[in-house]
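Heads up, one of the protein chains got dropped from this complex, but the rest are sitting where they should.
The first chain written gets the first letter, and so on, giving A, B, C, D and E; residue counts start at 1 in each chain.
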Amino acid sequence: MSWIPAPVSRFFHRTSSPPHFYALADRFIPWLTAIFLLLLGAGLYGGLYLAPTDYQQGDSYRIIYIHVPAAWMSLFVYVMMAIMGGIALVWRMKLAEVMLISSAPIGAGFTFVALVTGSLWGKPMWGTWWVWDARLTSELILLFLYLGVISLYGAIEDKRSAARAVSILALVGVVNIPIIHYSVEWWNTLHQPATVSKLDKPSIHITMLVPLLLMAIAFKFYYLIAVLQAAKLELLKRETSSQWVKNMLEKQA
Amino acid sequence: MPLIRAFLAIIRRDLLLAFRRRAEMANPLFFFVLVVTLFPLAIGAQPNLLQAMAPGVIWVSALLATLLSLDSLFRSDFEDGSLEQMLLSPHALSVLVLGKIVAHWLVSGLPLLLVAPLLALFLGLPEQAMGTLWLTLILATPLLSLIGAIGVALTVGLRRGGMLLSLLVLPLYVPVLIFASGAVDRAAGGLPVGAQLNILLAMLLAALALAPLPTSIALKMSVN
Amino acid sequence: MPLIRAFLAIIRRDLLLAFRRRAEMANPLFFFVLVVTLFPLAIGAQPNLLQAMAPGVIWVSALLATLLSLDSLFRSDFEDGSLEQMLLSPHALSVLVLGKIVAHWLVSGLPLLLVAPLLALFLGLPEQAMGTLWLTLILATPLLSLIGAIGVALTVGLRRGGMLLSLLVLPLYVPVLIFASGAVDRAAGGLPVGAQLNILLAMLLAALALAPLPTSIALKMSVN
Amino acid sequence: MSWESFWYMGGYAAYVWPAYGVTALVLAANLVWPVWQRKQLFRQLAIKQKRAQSK
Amino acid sequence: MENVQHATLEVRDLSCFRDERLLFSALNFEVEAGQSLLLEGANGSGKTTLLRILCGLREADSGRIIWCGQPAEASNYYRDMAYVGHADGTKKELTVLENLKFALALGVPGKYQIDQALDKVKLAGFDDNPVHTLSAGQKRRLSLARLLITQNVLWILDEPFTSLDKQGIALIESLITDHISHGGMAVLTSHHDLRMADLNLKRIHLQACH
Partner (left out) sequence: MENVQHATLEVRDLSCFRDERLLFSALNFEVEAGQSLLLEGANGSGKTTLLRILCGLREADSGRIIWCGQPAEASNYYRDMAYVGHADGTKKELTVLENLKFALALGVPGKYQIDQALDKVKLAGFDDNPVHTLSAGQKRRLSLARLLITQNVLWILDEPFTSLDKQGIALIESLITDHISHGGMAVLTSHHDLRMADLNLKRIHLQACH
């Protein structure tokens, strides 16, 4: 790792030591929460109140403010997991393992939200809850990939091995995501010339776009908060017998 | 009564075990959902075709999911010696076995009841057939557990019984499959389904009365 | 070369074992046939519907049969300690693992090649699609073994990994399913299939090069 | 715009509000669950420590 | 244990084949209350097989088992007998207490309460530990605690000392001695040399036939 400048590597070493990371997370979470709430409030206000009704879709389009950010996050989190997995496998970094595991339920949550909100949007727009469209199908499969990661981690008792297993799975899965995506897209166009009218992308108005972007950034901050909370728990679980946890217990008592 | 106490203790313990092994518990459900989603992928997004296939696809998938969950019915008991202790207990073995089957259904059959309608919706099954789908699932999933138990009991002593189990059990599942998917199919077409449901009910009652006995005999043989 | 000798020895031993356990060997094949025959039963005798479904049904069944046969890839080696010995051998683990995968394909993939056309005929697949069905099977069944090996390696240390395995592996099988059944479908409709076959070939080559490494890492983890 | 028409969502209330509701639930669950679990863990550890000390 | 004083186990003309190979034939022995029987023999001589026949998990090729003067099937034999084999029938995911409670629900309550039994096998305080967190020796002792909480006269134990350290062996020897001295009976196998000198101990040596 000689190509990494010494101060940088020192910084990583320090922040990746569990007690240090724990304290750091504790320090950051209030700030992150404040930013998240601000962005969320602004996004919701802009999206639900300020933005005009769509001339084609009526008010149902307002689902966009949660659907699209959630759908973006579902992909983003998986890519993050794969990166963490790579780091965990190559450098044996415990913190990367912890972040990987902590991300999985959050990513699964985003995927689930994208599916449900999409479905709820699809009923008024397409007249059906579900179509076997490329994007929808690959999102469903993404949910299974997340569930696989979560189940595999739960099933292996030795958590060090479990983290390794999950890192491998996340990496193999991420290689497959583009393949799945393109195969599904191709499969769909080969078979079916859009029986259901797809969303004609209306050139989105600026008053509609800004809240969408606000919500997207808000979701990123939400992810940071949630993953830090989960990582704190995971670190504690893994190091119950270590000295820093004992010290913290005494402080709490 | 000690017998009823033992029966309930078995159900309680198996549910507790299922809860402790949560990760495994959800698996038949995942498998069911996965297999159902494979079909649209394999056949292409042709709504009419999918709709016509829906009853068959859902029922075949339910069958396979139950089949794969069967292995867990006696496997761990066999491996850790609990099965021997059950055989040696002074209570009627058939009743204890029935307790295990009930627990198995609660863990692996019941969840199917909850997601099957959702998947049916995804496949485009007409709303008027939903009720029938539900009824057939309620009647037939316990039946699958009961019939399957005989097969597992016969193969639990074998190292890799999984495949053999499917060969034994799938043929026995055929009547269930025919009546259940037939009923849903007819309901989708707006036809009456009373006869099919009655037959399923009769089969369920018969299996409840008859299946535990051969299962216990087979278990005794497997432990030998 | 000692490495090639070890590679061949593994294939030879696994084939010998499969031959000694003949009864088990035939099981994936039976399962395949059984699942395919469930569909006419579930859907009723509607020739047009069956014909339209044929590529999908055959490919989904082949997938499930391979999936169920996967467990035997490392299970018995894990249980009797052969896997540990393989890990401790001075040879490159990836090559030994590839040997095991090849043997697995010879035992469980190859037989499917032989009966699938028969079943396709039985479901009414047009003759002009038979060649394509064959080609897709030749290209894609090794691919299934290669991808599946990663999943088994991850779960072989678990007591009841079977169901979890499907959850891990089926999503990864989706592209294979789509291209393979898509190709057969197009062939049945008289369309060209070169693109699909090329993609399958590319995936096969990529998997041959890439899959053994994560498989060996996962095996090391499982033995730990 | 009145609150009533806001909640009415141009006739799409039955789709929009459940969507927001599910989102809120899932996101909240993913935040609250680890915090709750951590409290639980602390409690368990405290009990264990007390037991170890009394031994 | 009202019928303890009269309990007898008689085995008459027992024989067993395994894969066409004779393991033992015309085996005759008796065990009475307050007595114990140690099966000895080289590896593969059929000790485990004999124990499993004795407790009805396997059928003998010929011969009879007689309990208190009656054929085993017609007597209270299965209620009075308890077996601990290599697999001890405890669930790894359940706690010590849950396991014992379940054993109690399947059997008939016996001489000791659950916490008394845990005390006796030196597992007090482990009530809430899942079994998979116990060491091998603790697991063995747990499987014997089951014998204490349910009512039974005859203990059938297959290598109860296997993979135990010295203290574990001593503890289990004392449990058996205690059971016997209160009018119980035991049939067991072991490659260890038993030191239960004050015991009314019969020995049967199974001859390996290969």
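Convention: a residue touches a chain if its C-beta (ideal position, glycine included) is under 8 Å from a C-beta of that chain, and two chains touch if they have at least 3 such contacts.
Treat the numbers as computed from the prediction; the structure is a model and nothing was measured.
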Touching the absent chain when the full complex is considered, from E:Asn28, E:Gln113 or E:Ser135: E:Ser135
Residue among A:Ser16, A:Thr33 or A:Thr240 that touches the chain left out of view: A:Thr240
Residue ranges of chain C at the interface with the undisplayed chain: 2, 5-6, 8-9, 13, 16-17, 20-21, 76, 79-82, 84-91, 96, 223-224
Absent chain, residues of chain E that touch it: 19, 42-44, 133, 135-137, 162-165, 167-168, 191, 208, 210
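Heads up, the rule we're going with is that only the chains that are shown with their structure count from here on.
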Both-way neighbours, i.e. chains that touch chain D and touch chain B: A
Leader among chain pairs (count of C-beta contacts): B-C
Farthest chain (mean CA position) relative to chain A: E
Nearest-to-centre chain - CA centroid comparison: B
Whole-Å gap separating chain C and chain D, where each centre is the average of the chain's CA atoms: 43
Between chain D and chain E, centroid-to-centroid distance (C-alpha), Å: 52
Gap in Å, rounded to a whole number, between the CA centres of chain E and chain A: 56
For chain B, residues contacting two or more additional chains: 21, 23-24, 27, 30, 34, 41, 44, 46, 76, 79
